[in-house]
Each structure stands twice: as structure tokens, then as C-alpha cells.
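Missing here: one protein chain of the complex. Every other protein chain is in place.
Going by the order they are written in, the chains are A and B; count residues from 1 in each one.
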Amino acid sequence: MHKLSNKARIAIFIVLGFVIFLISNRVDELRVYQGATVAVYVVGIASIILLTGYSGQVSLGQGALLGVGGYAAALARLHWGVSVPVSFAIAILAAAAAGALLGVAAARLSGPYLAGTTLALAVGLPSIANQFTFLGGEQGLFYDVGFPPASLGEDFTQYKWFFWIAALATLLAIFWLQNVMRSRYGRTWKAIRGSDIAAELAGINIARVKILAFTLSAGVAGLAGALLAMTIGTVSPSAFPLALSFSLLTGAVLSGVTTLGGVMIGAVTLVAIPEIVHSVVDRIGASEAVATNLPSLIVSALLIVTVIFVPNGPVEQMRTKSKKVKSL
Amino acid sequence: MFQFINTLLIGITSGAIYALMALAIVLVWRSTRVINFAQAGQALASTYFGYQALQYIDSFWIALIIAMAGGAILSALIEVIFMRILLKHTTSGAIAGVAPIIATLGLLEIIRTLVTLKWGGADVIVKAPLSNTGFSIGSNTLVFSPMKLAIIAVVTVLLLVFSVIFQKTSIGLSLRASAFSPELARLAGIRVDRIRTLGWAFSGATGAVAGLLLVTNGNGSLSPASLEFSLLLISGFIAAVIGGLESLLGSVVGGVALGIITAFVLMYISDSLFFIAPFVVLLLVLFIRPQGVLGKKGGRRA
Partner (left out) sequence: MKAFNRRKLVTASAMLAVTALTITTVPAQAFSPKSEVGVSANEIKLGITIPMTGAASPGYNKVPAAMKAYFDYVNANGGVNGRKITLVVKDDQYVPTQAVAKTNELILKDRVFALVSPLGTANNKAVAASVNPAKRGVPVLFVNTGFSGFADVKKYPTTYSLLPSYVMEAKIMAEYIKDNFAGKTIGLVYQDDDFGSDALAGFKTAGVKFATTVGYASGSQSATTAAGWVTKLKAANCDVVILFGVSSATAAGLGTAAALKYAPQWILGSVGGDATTIKAAGVPAGVLYNAVGASFLPSTTDTADEYVSLFSGIYAKAVPGSAFDNNVLVGMNSAFVTVQALQAAGKNPTRKSLIAAINSKGSTFASAGLLPLNYSASSHVGYNGYWFGKYSPTGDLKPDGGKYTLYTTDSGSGAVVKSTYKRPAMPAKGLPN
């Protein structure tokens, strides 16, 4: 199996970064804001792909781990005044620690048990913020990454700054994730996903590998949480609702959980569908009730169709097809 | 003392409703090896069926039966139209193990949205058939009313009916055989597909009862946005896990245990632990006795 060399990959990521940079200079402020949101989703979805696609575990509570990251970043910056990159690192570490704990539990559980447990976590964890005053209660805490440097000029908007930070963090995260997946660990995870028993026979310590997968995935989710907190300037319990966990999972399925290649697809879909639906509804003049409920209906229907007909995601589908064509 | 008794009674009543949801979850699990997260949506839709029936007829109990029938049909349809295709298409691949979980979550959202479009987002009222006013002992009033007694009676009756069906009838034998080993059951001439659909129908009917009783246990208000149905799903799942996920009696024990524990935590520790307490209970069970209170040994690697 031939793989792209590391040099070629780095080149591709630099080109990608440059393209994003060029785009950010051409589009208006709303689009760069939405771009930042897409970046948050990309990282969040990647964290699920890492977990589900590569180690076969499922988390319905990824939103809670984003919350851990977001709060850690906000607290670190508020109380210790750390720089933004350091607060990101703290977010990653804090969420990874939470993920390790969860992983210990997860290693003993399979599919439905894990799903239910993470679901209960998604509902329970955010309410902790109301129990302790230092977490800021329902109104939450500020998380301020500061204004763009003056050297970028007067017209450089805050959202463009957010977008640059988010895009850079995302590119680095995805690059690193690809490295992980190409490593020995990645291969081990794939083995587990295929069959626990076979992997065990091959001498792989399944529990330890699962815990590691959970820890890394949670760390990535923590980064997504810090990025999310950046785009809304705050963290609060209601910013990490159950719906966020479901959205990320939906995005991961739409992207295809087996590969990082399609990670943009799910993220863009989640951001674009409500907007497309609204512009269509405005044009045909449907009722208010339809307009507010249609996006979730469409996204859910897409989710189900994908799970049934393209369970490995559009990218994998494309790949298998082209493979078939080639081998003919 | 009175506070203690009332706390116990609060726990038993809410536990009885959790138990119904747990039963619904276990019935599907046993027949298909799937945790159906759409169950909360199905219960919501069925409760609205009951509400709709009450617009035409006066009797709550007939409405309950209509809701059960509606819930059973909805559930059976989901199994036939949806789960069969799903399970056929996702036998292998990365998400084969989790595809049903994800798909039923999507289904949950779809049902909830459709209910909102049909019945609107505002509260509607389902009138309780019996008084919710507590019985008095001297100057004290118990948290126990005719309605709450009825709830417990309904749960008991349902459990008995299911026990009889499962233990004494040929349908029950087929259900158990299909759950134990679909291949062997098929060889024995059991129409596994039909039996599975039946399991889903039973589950849908049970969920309908859980939904209607949940609503009438309170002030009777019902809305699609209500958080109570999502919480019911989670409580039901935790109860089912406590009970071992396989046993009908276990889910009832699990439900009541969860109800009582939560009630005591809220009463004697803090009211604000509402969302945390069940989660802690779940973790404790998973760590200390992963096979459930009544489950057999064998771990949770289904």
C-alpha cells in the first residue's frame, strides 16, 4: 500500500493553509465567522472520527468534553492570565484527562452501554457549572483571546482573527491526527475496530488501547471546545447542550467515520443547511413553524440515509468505487 | 419520619415510570440487540395519540389503549421499514456496531420535529382520570394519591402480563428463543422476523403507557419540547442497566431502585444534584456490578 510521503503531506497542508488565507481576505465578515464555526465543527468531528472510526467506540457525550476544554481554557486565561496558545494546550490536557477517566469506564463497556453512559454524561456534566460559583453559573465566564494585532491594520476584523486562529489550530490538529492514524497506534485501533477477539489473539492489550483512543479523542475535543469558546467569547452550560453532541456525531457520520478525508463535508453541511433552508423557505414563503423545524428534519433524514446507504461515508464510498473500477 | 415515608413514596412512583421505560428498552434489546434511543420520541408521539383520542372520547383508559395501539403500530413500523433495512445494510464496516444507535438518534429528532409540526409547540393538557390529591393520615398528607396507586397498579399488571406471555405462551418461547439465538430459532421453524417485530410492538405499547403516565402523574401538561421525555429515556436506560438489560423483572427493580435513590439524594443532600445523581448511580453499577443487579455474570461485551 503506497502512502503519501510526509514531505508531500506537509506541502499539501501548507498549500491548503495558503488557500484558506487567500479566501479569508476575499469574503465578508459573516463568512469568516461561519468559517471559524466550520473549523470548530471540523475539530469536533475529527475527535469523533478518531474514536468511532478508528477504535469502534461511540460517544454521545462529546459535547461535554468540549465543555471541559472550553471551561479549562477560560479558567486558565481568567485566573492565570496565560497566553492563548497555552490556554489551548490546557484545554487539550484537561479534556484528555477527563477522557482518560471516561476511557477507563469505556474499556469495560461495549456499544450500547457506552452510548447510554456518554449520553447521561452529556446531560449531567454541564449542570455542574451551576454548583460551583467559580464556574460562573448559568451566565458563564468570559473567554477573551484579545484583539487582532494592530500591525494587521484597522480593517482587520475580530472574526477574521478568530478564523485565522481556528484555521491554524485545525490544520495542525488534523495534520497531527493523520500522523497518529498512520502510526502503529492507528493500525492497532483499526485492528480492534475489526474484531476485539482477533486483536486480542494478536497480543494487543485492548483495554489500554481503548483508553488511549478515548484520551486522544477527548484532547482533540477539548481543543474544539476552546475554539468554540473563542468564537462566542464565553463559556456557559447552555453552550454545550445535548444537541451539540448530536450535531457532532451527525457531522461525523455525514463525513464518514472511517477517514479524515471527508471531515469538511459534515462540518460544512451542519453550518450550511440551516442557512440554505431559510433562504429557500423565505423564497417559497412557508409558515414560520415549518421554517424553524425544517433544518433539523433535513439533517436527521440525511443522517439516517447516510447510515443506511453510505455507512462508511461518502469519501470511503468514492474510494472503493474507484478501486473497483481500477481493478476491473 | 413522615418526610422519610414521603421521600420513599416519591421514589417509588417516579421509579415505576422509569421501570416502564426500562421495560420498553429491554424488550427491544432482547429482540434486536439494539438500544433504541428513538424510544423517547415514540413515547412522546404515543402520548400525543392518547391526547388526540381524548379530544373525541371521554375515557382516559380507552385513550390509553388507543395510545398503546398507536405506539405498538408505530414501533412495529419502525422495525419493519427502518431497522430491517438498517441492519441489512450495516452488517460490516466501521460503524456496524454503532449504526443502529446513531440511526435511532436521528429518528428521535425526526419524530420530535414531526410531532411539533402536527400538534404545535405549545403546552396541551391531558387530564388525569383519577384524583392526584394525596391520602391523608391525621393532619399529614401522603405523596400517594389514587392516580399514583393506579400508576403502580398499571406497572404491576404490565409486568405480570409480560411474565405470562414470556413464560407460558408459545409466542413467549419464540421471543426468548429468538433473543437467545436467532439462527437456532430459525432452524427450529420460528419466524424470527415476525417475532422481532412483535417484540418492538410490545415495546412501543409499553413506552406509550410510560409517556401517558409520566404526564398525568404531574399537572398533565405535555409539549414536544419538554425535557421530561429525554430525561425519561436516560432514566429508563440507567434503570435497564441496573437490572442487567436482559431481565424484565430486573428493569422494574432497577427503575424503582433508581427512583428511590434519586428521591433520597434530592431530599437529604441537595435538590441541585438532579442531573448528577443518576449518572453517578450508573457509573457505580457499571463498576461494581456490571452484569446488573439481577443479571448473570458474563460482562458487557455484547
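The criterion applied here is as follows: a contact is a pair of C-beta atoms (placed from the backbone, for glycine too) under 8 Å apart; a residue touches a chain by one contact, two chains touch by 3 or more.
Since we're looking at a predicted model, the values are computed, not measured.
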item	value
Chain not shown: contacting residue from A:Ile20, A:Ile92, A:Leu121 or A:Val209	A:Ile20
Per the touch definition above, residue among A:Asn6, A:Ser83, A:Gln139 or A:Ser287 touching the missing chain	A:Gln139
Interface with the unshown chain - residue positions in chain B	2-3, 6-7, 10, 13-14, 116, 121-123, 125, 132-134, 136, 141, 143, 145, 217-221, 223, 225-228, 263, 266-267, 270-275
Footprint left on chain A by the chain that the document does not show	1-4, 12, 15-16, 19-20, 23, 26-31, 33-35, 37-38, 127, 130-131, 133, 136-140, 142-144, 158-159, 228, 231-234, 236-239, 241, 243-244, 259, 261-265, 268, 271-272, 275-276, 288, 292-293, 315, 318-319, 322-323, 326
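One rule holds for everything that comes next: only the chains that are shown with their structure count from here on.
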item	value
Separation of chain A from chain B, taking each centre as the mean of its C-alpha atoms, in whole Å	32
Chain A-touching residues of chain B, taken from the complex the two chains share	29, 34-35, 37, 82, 85-86, 89-90, 93-99, 101-103, 105-107, 109-110, 113-114, 116-117, 120-121, 230-231, 234, 237-238, 241, 245, 272, 274-276, 278-279, 282-283, 286-287, 290, 299-302
Parts of chain A lying in touch with chain B, wherever the complex brings them together	52-53, 56, 58, 60, 105, 108-113, 115-117, 119-121, 123-124, 127-128, 130-131, 193, 196, 242, 246, 249-250, 253, 257-258, 289-290, 293, 296-297, 299-301, 303-304, 307-309, 311-312
